[in-house]
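Dropping the structure in here first, questions after.
Note that one protein chain of the assembly has been removed; the remaining protein chains are unaltered in position.
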Amino acid sequence: MSIEVRHITRQFGKFKALDDVTLKVESGELVALLGPSGSGKTTLLRIIAGLEFPDPGPAQVLFYGDDVTHLPASQRKAGFAFQHYALFRHLSVFENIAFGLRVRPRATRPPERDILQRVETLLKLVQLEPLAQRYPAQLSGGQRQRVALARALAVEPKVLLLDEPFGALDAKVRKDLRRWLRRLHDEIHITTLFVTHDQEEALEVADRVAIMRDGRIEQIGTPDDIYDRPASPFIYDFLGNVNLFHGRIHEGRVLIGDTAFEAARGAGGPQSQAVAFVRPHDIRVTREASGRSTLAARLVRCHAAGPVAQLELERLDGGAAFAVQLSRDQFRQLQPQPGEQLFVELQNVRVFSDDYSI
Amino acid sequence: MPFRQRNVLPGFRLTLGFTLLYLSLLVLIPLAGVFVKTSTLTWDQFWGTVTAPRVLASYRLSFGAALLAATVNLFFGLLVAWVLVRYQFWGKRLVDALVDLPFALPTAVAGIALTAVYSKNGWIGAWLAPLGINVAFTPLGVFVALTFIGLPFVVRTVQPVLEDLDAELEEAAASLGANRWQTFRRVLLPILFPSLLTGFALAFARALGEYGSVVFISGNMPMKTEITPLLIITKLEQYDYAGATALAVVMLVVSFVMLLTINLLQWWGSRSHAPA
Partner (left out) sequence: MGPAATLNRASMTPRRRPTSEPPRVRRLLIGLALGFLALFLVVPLASVFAHALARGWGAYLKSFHDPVTFSAIKLTVIAAAIAVPLNCVFGVAAAWAIAKFRFPGKQLLITLIDLPFSVSPVISGLIFVLLFGAQGALGPWLIEREIQIIFAVPGIVLATTFVTFPFVARELIPLMQAQGRSEEEAAIVLGASGWKTFWRVTLPNIKWGLLYGVILCNARAMGEFGAVSVVSGHIRGETNTIPLHIEILYNEYNFVGAFAVASLLTLLALVTLALKTWVEWKNASAPGANHGSSP
């Protein structure tokens, strides 16, 4: 276990930013803390770094089994990359990276030659060798983030903590940089915890994802796990890209309108009122009602530009709208026309009792 | 965050402790002494001192001249700020730097220079004398000195707001059919208003307490050209400490009210100037 936090609680006035959070990150793992703003993820990350303190109590932070709860930030050896990079604006890229080595007490400070070598190596690692003498103000956002990473890595940290590492970048740079981060992690295998509010980013980059809500960890698991088996309606909603059908639970199946579907049971009490979640790509569309259970719906509009065709349908019973994604092949075979009546079959349905509203 | 919280950055107790100690020793305790000293007077003595005819005359001059000077600076300050922000002309950077001269020039130097320029045989006074206008050694001289020392305030409060103004606002006004004057009056002036008022209040507050530049040009005639700060010094020189202190209390109270007003104005300005 390389990062372990136990029973962390943090209250700001009446607001509970963290509520008894316990989390373990395995050695060499890349874990994402995912959640909406205000869910406590940044506070948790800052507490791990020693930049913020948990409320007194049983709270503990451990790095590789060592209790660092009472160690000041400067002695924890945690590399931290700030959301807005916090580069030293008066120092060049080179000096920014060298900072952590130069401020060491004389006894443990590496000789100048070693500092030089270490910075060169890091510059190569983050592909910024030609920019060594530039100042932060002269760099693009993506370059700044890479300097921030190199600076954090220069002190050979035990763990790497990244606060919204791609938050301040535009969409294209974000995508490039997160793939780069994944490759970098595969190369150096440092235990990394990063905070993000972007589910796509978390699912693409991380080995495991911890989803936070209101100061608690709501679910933790691999990206597949999280995507395929969300533990709560909140996670479905937060991850997005999902249809929601109100219905009733009946003999282990869910009744939507007059049609019953097979469904896996999520959390919730035994009430019969239920909400069913179905991903758009888990809906089959046919022109004729097959023998199996189907719902009748009218096609409102569709657009087929892009890798998948997006269909917007309206149920005939009650008119509730839902979305369907078809592969280009399926779309070409079906050739649906707006206004046409179609039949849909719901697959991989998950139901939760109806005490959750979106 | 509660007061007792641990902090990552060091030095909070040390720096705050030093700040409070230094502030108390140098500013708060000495200022409190003024109020303590006044309490040795009875209310009648106090009231008698601060409403003596000579004192009332000095209030009239101090407040009147300060108000007039701040008003003149309000208009010309806006004009100067506008010209410096909006137009290009030769020597603009120099003029911009020169606006702060009243902050940098010692008041005694300003006092003797203004007196020399505006006295009857001075560079400007000589032109005004034939018209029957005497500046030096009259209330007009007090006004001139107070205008000089209050000059930078409005310029420096309005200038940054004017610089930050979004050009699209005026373009929008123009596209909606407003002419230049309408745009200024209905769009720009309301935005500049809080900063104008702040600058005005700052200039007024400064002018009220001003001493150095005024004593030379005013002539210091009791009942006519004597400002309140000068009266305080006069009383001190007569070893009337209680009397001087009573006047100081009146001025301090006025200053604190002004300070409060200015803070409220700045708070209002920062709110109304926040991006929409």
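Points to keep in mind about this one:
Note that the chains take the letters A and B in the order they are written out, and that residue 1 is the start of every chain.
Operating definition for what follows: a contact is a pair of C-beta atoms (placed from the backbone, for glycine too) under 8 Å apart; a residue touches a chain by one contact, two chains touch by 3 or more.
Predicted model only: the values in this text are computed from it and were never measured.
Looking at B:Leu56, B:Ala97 or B:Leu189, the residue that reaches the missing chain in the full complex is B:Ala97. On the side of chain A, touch with the chain left out of the figure occurs at residues 49-51, 72-80, 82, 84, 86-91, 99-100, 103-104, 135-138, 151-152, 154-155. Those residues of chain B that touch the chain absent from the view are 1, 3, 7-12, 14-16, 18-20, 22-23, 26-31, 33-34, 36-37, 76, 79-80, 82-84, 86-87, 89, 93, 95-114, 116-117, 122-124, 144, 147-148, 151-153, 156, 160, 167, 170-171, 174-175, 180, 183, 202, 205, 208-212, 216, 229-230, 232-233, 236, 239, 241, 244-245, 248, 251-252, 255-256, 258-259, 262-263.
The rule is simple: only the chains that are shown with their structure count from here on.
Once the centre of each chain is set as its mean CA position, chain A and chain B turn out to be 56 Å apart. Those residues of chain A whose C-beta lies close enough to touch chain B in the complex are 12, 50-53, 72-73.
Only residues 1, 5-6, 8 of chain B touch chain A when the two sit together in their complex.
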